[in-house]
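For reference, the structure discussed in these notes is given below.
Heads up, one of the protein chains got dropped from this complex, but the rest are sitting where they should.
Take a look at chain A:
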Amino acid sequence: MIAEAGLAALWLAAAFALVQLMVAWGAAKHGANPRVGTLMTALRRIALVQGLLALLSFALLIALFVRSDMSVELVAANSHSLKPMIYKVAGAWGNHEGSMLLWVTVLAVAGGGVAMFERRLAAGTLAATLGAQAAIGIGFYAFLAFASNPFARLNPAVPDGQGLNPLLQDPGLAFHPPTLYLGYVGLSVAFSFAVGALLMRDVGPAFARAMRPWVLGAWIFLTIGITAGSYWAYYELGWGGWWFWDPVENASLMPWLAATALLHSVTVLATRDGLRAWTLMLALVAFAMSMLGTFLVRSGILVSVHAFAVDPTRGTFILALLGIYIGGALALFGARVGTVTQGSTFQLVSREGALVLNNLLLSVILGVVFIGTLYPLAAQAAGVQLSIGAPFFNKALVPVALALVVATAAGPLLRWRRDNWNALAKRALVPTAAAGVSFALLFALARGAHFASVVAIALSVGLAVASVAPVARRNLRRTPLHVWGMVIAHLGVAVSIAGMASDSAFKVERLAAIQVGQNTTVGPFRVTLAEIRPQIGPNWSALEAKLQVRRGEGKAFELYPQNRFFSTPPTNTNEAAITTLLDGQLYTVLGQGDEQGRWQVRLWWKPFVTLIWLGGGLIALGGLLALVGRVRRERRDSEAEAYA
């Protein structure tokens, strides 16, 4: 019964989306008519109901997983009655159908949110925006209904399910996809705003202010998703790296890069009424990257370490949606943006100028990642099999990323509209000195280290100093929250880059084959293989090593890396054991044993590697502060207007 109710709710939501599109059409067409108010009220309610129905449908799917209803195909294929409860719930979205339902649900709920809370946009533009949101929804409802029904029954029912990919049985990963999806779908709202503004030729500060919280929200979730995903890959996959340039990773990075650029250009549009066409373009590109990411992950046309169910029909369906929505929006852009009047102008040396530079550099990075990700596909079309890995991306991106660090440091030091080089040089004196001193120190102390890494660390120190400059000589309690947000986010970038550079410059790796009782060293650590013993868990068995570690004359501690083995479905995983110290992490992995009784042990000493994710957390926190600050200020402004 639950499955049928879920399917019914899904179809009803789809029907409401259709109605929403038609009502929005009417409201946008008769925007000048005074009676359009009734139509707008109806439109807002329809969007809200559509969101609630989708939410109900998704809640019912979770209920099926919680009850382990094996008469539902999706549950039987992705769950097991003996699984811990948290993974039963996560199983609802840890698969293709469920995650697409989650996608649609977030999309519909976000549309309902726009309908509920957006009060500042002109009626016509809001109607066009809700219409665009409904149009995207209809495509994905059709995808669910015709190509991936999550509620399909299994007849006869099976006694028990096949389980969930054990790599996914990890709290980090249970919440990784929903986080990314919230980001992807938040960008769909920005896309709908851009389409609405293009349709109604209404591109201005009001539109930018309406769109900004959605971009910020999406960007926060993408930041958290990427940071958490990187840390998950780092400790779960057991290869000691934190970024692989895998197509699926790039699929989440590309929308983030576009959203970061959009976030900065939308601020120019909101505060200075500049960069109109460029902001619209970025809003379209950001969502195009979300959809492309979904397509790459779902279609399996690129070889990735992340195994997903591969199905050409589904790939074709998403590709068709991509063609209709993105192609349609870009055609609209080509036809309409010429009529969008140019906004205010500004001089080259100004806050706007620095933001344009930031946008250009981010776009270059996005372009390189895009080309690197899709190049194997182009080569395949030409009959060549190849893959592009870290060497290409590192070589191409490190110089651009370092230039971006400089631009990020300079931006907040500049005034809006116009500034001069002398004033900038004066304000940049302290950060530049900080970077110079750290470069000299590092160059002298860490002789063997890679030059680019040393430069990166020095620049990140400069960026950190420059980042706090905007609050340095201000009354801290009167500093607006969104300024704090910017300061903390930029500081996060500095921290993250310092972590990446430190890891690549100073990490030490050791691969040893040792017998029980023998020892080896890595960096400042002495590691003894004390014991190999079996371990049995709820749905796995494992061989576990007991490693005794001592740093110099310090206190000894123990680590327990495992070679874990799951039965449903049969899979081996490496459970790395990691210890986090103030100045870095010791990362240990147990490999295979050989006939002579020796065991492979992989060890890494990674100085300051944790800064990478700490920085990611700071970036997200900065975004959150900016979001709260912006929303509060908007509300205060609109109240002030109401009383005026």
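Simple rule for what comes next: a residue touches a chain if its C-beta (ideal position, glycine included) is under 8 Å from a C-beta of that chain, and two chains touch if they have at least 3 such contacts; residues count from 1.
Note that contacts and distances are computed from a predicted model.
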Inset, instruction - Would you mind picking the UniProt name of the chain not drawn here, from "3-isopropylmalate dehydratase small subunit", "Aspartyl/glutamyl-tRNA(Asn/Gln) amidotransferase subunit C", "Redoxin family protein" or "4Fe-4S ferredoxin"? - result: "Redoxin family protein"
Legend entry - Of A:8, A:42 or A:330, the residue in touch with the unshown chain: A:330
Legend entry - Residue touching the undisplayed chain, where the options are A:113, A:241, A:315 or A:523: A:315
Legend entry - Hidden-chain contact residue, picked from the options A:344, A:515 or A:592: A:592
Inset, instruction - For the chain that got dropped from the picture, name the residues of chain A it touches. - result: 80, 82, 159-160, 281, 284-285, 288, 295, 299-302, 310, 312, 315-316, 319, 322-323, 326-327, 330-331, 333-334, 337-338, 374, 377-378, 380-381, 385, 534, 536, 539, 541, 543, 565-572, 592-593, 595
